[in-house]
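Up next, chain A:
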Amino acid sequence: MLLTLSWLVPLLGALVLLCVGNRDGRRDALVRWLSLAVTLATFAVTLVIWARFDAASPEFQFVERHAWIPAFGIDYFIGIDGISLLLVVLTAFLSPIALLSSWGSIERKVKEFSIFMLALEAAMIGVFVSLDLFLFYVFWDAMLVPMYFLIGIWGYDQRIYAAVKFMLYTMAGSVLMLVAILGLAYLHSAATGTYSFDLLKLYTLDIAPQTQMWFFLAFTVAFAIKVPLFPFHTWLPDAHVQAPTAGSVILAGVLLKMGTYGLLRFSFPLFPEAAAYFAPGLALLAVIGIVYGALVAMVQPDMKKLVAYSSVSHLGFVVLGICAMNMQGVQGALYQMLAHGVSTGGLFLLVGMLSDRRHTRLISEFGGLKAVMPRLTAAFMIITLASIGLPGLNGFVGEFLIMLGAFRWDPRFVVVAGLGVILSAVYMLWMFQRVYYGPVTHEENAALPDLRPREWAAVVPLCAVAVVMGVFPTLFLKPMEASVNAVVQRVQVAQTLRAERP
Partner candidate 1 sequence: MIPLGHYLIVSAMLFAIGTAGVFLRRNLITILLSIEIMLNAVNLSFVAFGRQFGSVDGQIIVFFVMTVAAAEAAVGLAIVIALFRHRESLNPDAFTSLKW
Partner candidate 2 sequence: MFSSGIDAVVPMLCVTLAALAVMGAEAFRARGEQLPLGGLGVVGLVGAAISAVLLWNRNAVSFGVVVADNFGLFVTLVLLLVALLTIMFSSTVVRRDGLPAGEYYALVLFATAGMIMMATANDLLVVFIALEILSIAVYVLTGIRRDDSRAIEAAFKYFLLGAFSSAFFLYGIAFTYGLAGSTRLDRVGTYMAAQSMSGNPLILVALGLLLVGFAFKISAVPFHMWTPDAYEGAPAVVTGFMSTGVKAAAFAAFARVFLSVFEPFSGEWAPLVWLLAAATMILGTVVGVAQSNLKRMLAYSSIAHGGYLLVGLVAANQVGKAAILFYLLAYAVTNLAAFGVIALLGTREAANDELRDYAGLWHTRPALAALMTVCLLSLGGLPPTAGFIGKWYIFSAAVSAGYYGLAVIGVLTSVVSVFFYLRVVVMMYMTDRPAAIAPPPVSAVAMAALVASIAAIIALGILPTPVLDFAAQSIATIF
């Protein structure tokens, strides 16, 4: 019941908001506090789940199962293991922060904005907790709609183009996954006589290698678009740049993780043989993405775009770690997912604050802000360093583990990926320098207000988590260990078993 609450609370919150009469925006304050309260309640629920989570067990916990559409063997089947647990917590953690960030920038249609944010949160958590492929797909697609509206209504100038592109790209990928899901259920019915979308049952299915290849591709393209992996990334800069700050935070913090989560949860364990076949190719795309994202980020004049491309680069690391498919690689990937959620979410938040004040995001419009707004500068500093991967902050642990894992698998990728680490330091610090150091080049910037209490409330938790994650990684690595081990074992055993098969 607890796990159901984690996605039901925000959904019910959205429904309650729907009933709040707010025609001409007189009750905006009420709506804001209400939605914040709902997200905080959700966060509390996820923390309780974390507290009660048994880290030693690789099994799915908090499992709930009810028959939903029995004719097709579709169940309402949810549960979490160490892989999804922290992603759920991350989602619930970022949502109130995103909402807080919108208090200053979203002026019109606050009620509708809050409803879409809450609906989005519900769908995102739903994606992470679903263990039934049908349920997963429902949440996966349902999530697009609120995000589409968030970008399209409250975004910047090119918002419509970005929103439609986001929607169509993601859908185009996911419908092929739909066919593959149906195909899996059909294979299950061919093997056992009944349809099933139960992930645990489908794990045990013996699929012919040829079929695996097609299904793996169908799933992986859907996830690769979401990640986004190198050639599929073109929707990302548009969506990120045009989205309102809250949208960007959620997009970078959570939505992108769904792609890598999907690889880890579905593509690899469901089709281990195909995964072994395609892993080097995927890893190649990942390292191309690492370097490409970094290089493109370097020349961006727009801060938001820079951060967006840095996401392409960082997510490349995650995919690389997953492709390595060993303990260190996968754990690192998972850790990097969390770290990226916090640090890039934070970057978008801070860039959003700057852009709220100046209504521009061009790096050249800023300069010397350190003297004007020292607190914001400090926060930006911490987050920037976290994003680069400075030891002692959250980015380091993940990247280090990924490199370690990838080195054990194929050192060549690590060489190129290492280049990405260096480049990331270059573009991030360069941006930081241009924005915050030096003399104040624009007069308008001289009197910018520093962080307000509301903004403190959003920034401090992020910085704190970035530090905690860097200093006490065990706190986060421990719960995921058993589950990651289980996934790695499953994939490797299946691969060796089938390699021996004539």
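Worth a mention:
In this section, contacts are C-beta pairs under 8 Å (C-beta built on N, C-alpha and C of every residue); 3 or more make two chains touch, one makes a residue touch a chain; residues count from 1.
Candidate selection criterion: all candidates are chains of the complex that A comes from, given by their letters.
All values derive from a computational prediction rather than experimental measurement.
Here chain A is displayed by itself, and among the listed chains 1 or 2 from the same complex, it touches 2.
Partner candidate 2 is touched in their complex by these residues of chain A: 68-72, 134, 137-139, 141-142, 144-145, 148-149, 152-153, 159-160, 163-164, 167-168, 171-172, 175-176, 178-179, 182-183, 185-186, 189, 195.
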